[in-house]
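All protein chains of the complex are present and in place, except for one that has been dropped.
So, chain A:
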Amino acid sequence: MSNFTRCAACRYLRRRCCGDCTLAPFFPSTNPTRFAYVHRVFGASNVARMLQQIPAEQRRQAADAIALEAYWRVQDPVYGSVGVISRLQREINAAQRELAETQAHITLYAARAQSPTTQFDPSI
């Protein structure tokens, strides 16, 4: 009797895990949740097909990216990873505004340092 452990995908799908299982390298039995999310969002056959269409040396990165997208979609069923993108864009806008304000303050302080005796005249 073999001690070979089925990968998370084959265990979830209740099938025999062959030695050449496409999903086994990317969905180890130690992380069943990862495959569960991926199957829920993309479907096992879709993921297997997508991975097979990618060069072998890039499949791990692709599997990780697919797993992340599935995770975000489960966390946010309406917006998924698009919600993450929107949040990041808002953060970038806020950081850019804050940086512009800070740099304006620097300019003001630097000007004050160069001519400390100049009085500010609002009528000019």
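As a convention for this text, contacts are C-beta pairs under 8 Å (C-beta built on N, C-alpha and C of every residue); 3 or more make two chains touch, one makes a residue touch a chain; residues count from 1.
By our rule, contacts and distances are computed from a predicted model.
**Q** Can you tell which of "Pseudouridine synthase II N-terminal domain-containing protein", "Trafficking protein particle complex subunit", "LOB domain-containing protein" or "DNA binding protein" UniProt lists for the chain that's not drawn?
**A** UniProt protein name of the non-displayed chain: "LOB domain-containing protein".
**Q** For the chain left out of this view, which of A:13, A:48 or A:62 touches it?
**A** Checking each option in A:13, A:48 or A:62, the one touching the absent chain turns out to be A:62.
**Q** If the hidden chain were put back, which residues of chain A would touch it?
**A** 30-31, 33-34, 40-43, 45-46, 50, 53-54, 58, 61-62, 64-69, 71-73, 77-85, 87-89, 91-92, 94-96, 98-99, 102-103, 105-106, 109-110, 112-113, 116
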